[in-house]
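Below is one structure. I have some questions about it.
The other protein chains are all here in position, but one chain of the complex has been omitted.
First chain written, first letter: the chains are A and B, and each begins at residue 1.
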Amino acid sequence: MTSTSETTPVLSVRDLTCEFSTAGGTVRAVNGVSFDLAPGETLGVVGESGSGKSITMLAILGLLAANGRITGGSVTLDGVELVGASEKRLQSVRGREISMIFQDPMTALNPVMTIAAQIDESLKRHSRGLDRRGRQSRIIELLDQVRIPNAVRRARQYPHEFSGGMRQRAMIAMAMANRPRILLADEPTTALDVTVQAQILDLLHDVQVETGTALVMITHDLGVIAEVADRALVMYAGRVVETGTAAELFAEPRHPYTRGLLASRPTLDDTDGGDLDAIPGQPPNPARLPSGCSFRPRCDLAQGRTECAEAPELAVLGEGRAAACHFHTELALSERPA
Amino acid sequence: MVSFVLRRLAISVVTLIGISMALFALTRFIPGDPVSMYFNPLTFEGDREAAVEAVRARLGLNDPIPVQYIAWVREIFNGNMGFSMITGRPVTELIADRLPATIYLMGVSTVIAIVLGITGGIIAALRKNTIVDYATLLGALGLVSVPSFFIALLAIYIFGLKLGWLPTAGINVPNGGWGDAIRHLILPAGIMGISGSVGYIRWARSSMLDVLDQDYMVTARSKGLSRPRVVLQHGLRNALIPLVTILSMSIPSLFGGSVVIEQLFAWPGTGRMAIDAISNRDYPVVMGFVMITTILVLVCNLLADITYALVDPRIRL
Partner (left out) sequence: MTAPDRTVAGPGTKAGLDPKAGPGPASGPDPIAGTSPITGAIPVADPDSTTPGLDSDLLASPPVSPRRAAWRRFLKYRLALPGLIVLTLVVLGAVLGPLLWQVDPNAVDPAQYRNPPSPDHPLGTDSAGRDVLARLIVGGRVSLAVGLAAAVTATFVGILLGALAGYARGWVDSFLSRVCEVMQSFPTIIVIITFAAFFGPSLVTMIIIIGLMEWTGGFRVTRGLTMSLREQDSVVAVVGLGARNSRVLFRHIVPAVLGPATVIATGMISGVIMTEATLSFLGLGVPPPSSSWGTMLNQAQSLRILESMPWMWLPPGIAIAITVLSVNFIGEGLRNAVDPRQGQR
């Protein structure tokens, strides 16, 4: 990408491919994913379950399950390659340069350790300059920062004594412990109540403004993207199918899948009784992807057209704008669905 | 917490009453009248029938059964479990003499079982579906397939008789010191421990496998902790929480095992005492043994329940 000083990416992912060996053979869960992340920016990653979003994030940190591995591509942090880096090197990145927040705060926190102890682990590992007392006050500071009331008392409690929203706050505090430059948030609000979701999104935004960290927000909810993201990737069946700024994606989707996602969103001005125009069919099984364009079976543009028998390349449409559809020009001409 | 402990306690007490009743009922079925056996018809002079009847009346044996049961329980509460029909010593005293040796053997073998079992189980879990894992599981299955007394016979044959490395009988020799005591302990405690480790191996393996799949393990790794550290700090702690429960579950087989092992290694414990008492038809001693075993099992289970509640922070009763 262009390397003007302003847009030098802090994280750069190129053609990342991940495969899992299973009883049914090798499954390619992530297929040639590329993106850049600028310092302090918020990148949204949208897609259904199984589209490879979470696996991409885990792969960046080198945390794929035992049966999975990165089979191609590169991940560079400040220009330094992480794919194939030593476990020791990766450990020094995890939790210090790049932190991760998980979907379900119910299961992502260790039930038998206090919140303070779990944050302390990360501080002990990476903030070697802090002594016991220093870490203690940092923990309280972090809990204050994520707006957990009675931080001193709460720090000594166990996860089960926290509500879901509070646990996710604690999780964010833990991730921010060493002021990482990149925060990977894997559907951080999906498991929470609707009212709490907004609070957590606000909190993430505030934390980001306060610390200047870059944020990758994984979600299946375009509403979240609209609210927080500067730019977004749309993923389908392990591939990036469209990229652009949030505004561009909303105004002019250039991939039928993005269009479908937009159409299936409930909106406030949806006055005609809310019959959502959901995408027909199921997300494909990564073990048995259709040949050619993966979206073909669900696509209303394909309709037996021969081009679709071949997987479309991600065509660059402009600065930071790309779509992987043979007929993206058609979409540009057609009107955005109501 | 209090109500939970009280509930467990109530169940234990009911169990104890039930077992003591069953035991008492059993004594009424003993073939032959112990009193008439007491007066040898060949040597007794005078009216034997009258003498037997007099003793029966004095001992309360003609009272209704429930009255006899109550009287028996009252005596037990007073620390009187009767007298051995062979040596005439109080049963309480006999048991008090023998119990330390049994608890010593069970304690050491449990430690061996836990250390072996948990180490084996966790290694197998971390090396799941490798040759190490299969070998561990196969070894465990092999161990439960051979009766521990046969393992003990083989061990005595090989290490005691053929190689002459280790003593095979007793708890020590007089003035033998520590070294001697340990040498006497190796075979019985080792065999009980190895046999007992099977349960821990299987449990630790599956418990660890469950824990390794947990989300918080990934969280811990995402903090930059090394894999061994995550396994030890986060995995082990969660995996081992039910240890006390597993421990309490092992108690029945521990008592069963100690009877056999004590018999084979001439270990001066309660198990050997019980077998001797059975072959001598020394009923008061057998009853005392069963009562003490029952009480110990119930107390251990109760303690395990309470400990479990204390160990797991999520249980606030």
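Some observations on this one:
Note that a residue touches a chain if its C-beta (ideal position, glycine included) is under 8 Å from a C-beta of that chain, and two chains touch if they have at least 3 such contacts.
Note that this is a predicted model, so its numbers are computed, not measured.
Only one of B:Val52, B:Leu105 or B:Ile241 touches the absent chain when the whole complex is considered: B:Ile241.
Considering the whole complex, the residue from B:Ile122, B:Ile156, B:Leu185 or B:Leu212 that touches the absent chain is B:Ile156. Contact residues of chain B toward the unshown chain are 4, 7-8, 11, 15, 18-19, 23, 26-27, 29-31, 138, 141-142, 144-147, 149-150, 153-154, 156-157, 161-162, 196, 198-200, 202-203, 205-207, 209-210, 215, 238, 241-242, 245-246, 248-253, 255-256, 259-260, 263-264, 274-275, 277-279, 281, 283, 286, 290, 293-294, 297-298, 301, 305, 308-309, 312, 314-317.
As a convention for this text, only the chains that are shown with their structure count from here on.
If you average the CA atoms of chain A and of chain B, the two centres end up 55 Å from each other. Every residue of chain A that touches chain B in the complex is listed here, in rising order: 58, 61, 63, 87, 91-96, 99-100, 102, 104, 107-113, 121-122, 125-126, 158, 160, 171, 174. Of all residues in chain B, those touching chain A in their complex are 214-216, 218-227, 233-234, 237-238, 241, 312-314.
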